[in-house]
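All protein chains but one are shown in place.
Order of writing sets the labels: A, B and C. Residues in every chain begin at 1.
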Amino acid sequence: MVKVLIVYHSRTGNTQKMAEYVKAGVEEAGALAILKRAEDTRPEDMNTADAVIIGSPTYYGLPAAEIKSLVDKSIKFHGEFEGKVGGAFASSANKGGGNETTIMAIIQALLIHGMIIPGSSKGDHYGPVSIGKPDEDVRIQCMNLGKRTVLVTSKLKASKTG
Amino acid sequence: MVKVLIVYHSRTGNTQKMAEYVKAGVEEAGALAILKRAEDTRPEDMNTADAVIIGSPTYYGLPAAEIKSLVDKSIKFHGEFEGKVGGAFASSANKGGGNETTIMAIIQALLIHGMIIPGSSKGDHYGPVSIGKPDEDVRIQCMNLGKRTVLVTSKLKASKTG
Amino acid sequence: MVKVLIVYHSRTGNTQKMAEYVKAGVEEAGALAILKRAEDTRPEDMNTADAVIIGSPTYYGLPAAEIKSLVDKSIKFHGEFEGKVGGAFASSANKGGGNETTIMAIIQALLIHGMIIPGSSKGDHYGPVSIGKPDEDVRIQCMNLGKRTVLVTSKLKASKTG
Partner (left out) sequence: MVKVLIVYHSRTGNTQKMAEYVKAGVEEAGALAILKRAEDTRPEDMNTADAVIIGSPTYYGLPAAEIKSLVDKSIKFHGEFEGKVGGAFASSANKGGGNETTIMAIIQALLIHGMIIPGSSKGDHYGPVSIGKPDEDVRIQCMNLGKRTVLVTSKLKASKTG
């Protein structure tokens, strides 16, 4: 069974809500979703998952220091995440406030781990963005991120064990 | 008198509208604004301006090829734009659709020309973003981009000739 | 059989050399590699490939206008590249000259097409970079890009048809 770790940081609850929507998408696609705050996540949790999705509020156009701190610690597994699937999402107070650069920053970190990033031709292309409180469109974008992560991970895993 | 060149590409008219708002901001700040479509702009036009602001719709997370084509041609003046002031703006169909990465792409090109980029602590931080048709908030963001470009350019120019 | 399209732009021959090395990697991994200059590539060529790898010299921190022009034209297939695998490489005159931002720009475009991007935990993480003439290390990085593209594409394709 595909196991997806969803790590997030949240102060206002907006990013947490997005994380829960991503979890719902993962589960709807028939996989196991584990939801953890960045502060409660150890690199080991990333290592035992088949896919890792990271969400953050937008602090100065980049993920929160709490997220970056986990990423920095994950170096102890450098090379071992190769071939896992990754994804990212972000919330921000304003459009044009740095949400896309926050998502791309997370994606860069995951690429450097050798992870595989599926994009999306519909909606929020790099990953879901919420401007303020997540609305129905954001819920759908987050569900879709969860679903497409499971889809790609399942294919790669099936092939591995096939 | 400070001279600001505003170059844009526009298919739907949204980016053109933004360019006009930027022009209004430049003029309100007491400077001369020259508005040109990318196809009608020569690198010489960039060279004779004190500041260059570039706007583009978001095509695959990057400025339109028409903008990139002008940027590539501007290499004939490489080194000579050093110290000019630069800025960028973008329109896109959706939030999360690549507008910030389009703006940052333009900013990267201008930094490589040695130009000086003023950010903004309010609103659209890297540069104005319009999701669909520019609304009143976008108008204000664009006016502000025009104004702060003139402000910084004036200071740098005053010092140069002072 | 996996079919990989390698599109490139090259003026000095450096990026072309890299493209040939990527092709060698694709072939060594047992797949079909098609090498095309951007000017000779139609979006249809992208559509009939299982994976698309794009290489460019670094012009102002971004891919050449010739590359961007092809990307802009590929909109006629928007949505249909979903699930294809993508990759990028770049050459530049200097380190710190914009090669990474060129690669990330291409990756952004491919993500917006819904394509799947495998990173690498070794060497040039986002994609191969050559500073000046490609040396032996660049050859290996390019071969590896070709190989890992085939590996991921094969797995996804096996699962699709399995």
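The definition used in the following text is that contacts are C-beta pairs under 8 Å (C-beta built on N, C-alpha and C of every residue); 3 or more make two chains touch, one makes a residue touch a chain.
Not measured: the values here are computed from a predicted model.
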Contact residue for the chain not shown (choose from A:Gly25, A:Gly61 or A:Pro134): A:Gly61
Which residue of C:Pro57, C:Gly114 or C:Pro128 touches the chain not shown here: C:Pro128
Residue ranges of subunit B at the interface with the undisplayed chain: 78-79, 81-83, 104, 107-108, 110-122, 125-126, 152, 154-156, 158-160, 162
In subunit C, positions touching the absent partner: 61, 94-101, 103-104, 123-129, 131, 141
Absent chain, residues of subunit A that touch it: 59-65, 68-69, 71-72, 74-75, 97-98, 101, 105, 108-109, 111-113
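Keep this in mind: only the chains that are shown with their structure count from here on.
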Angle, in degrees to the nearest 5, of the Cα rotation that carries subunit A onto subunit B: 180
Computed distance of Cα centres, subunit C from subunit A, in Å: 24
Length of the line joining the C-alpha centres of subunit A and subunit B, rounded to whole Å: 33
Subunit B-subunit C separation of Cα centroids, rounded to whole Å: 30
Multi-chain contact residues (two or more partners), subunit B: 61, 97-98, 101
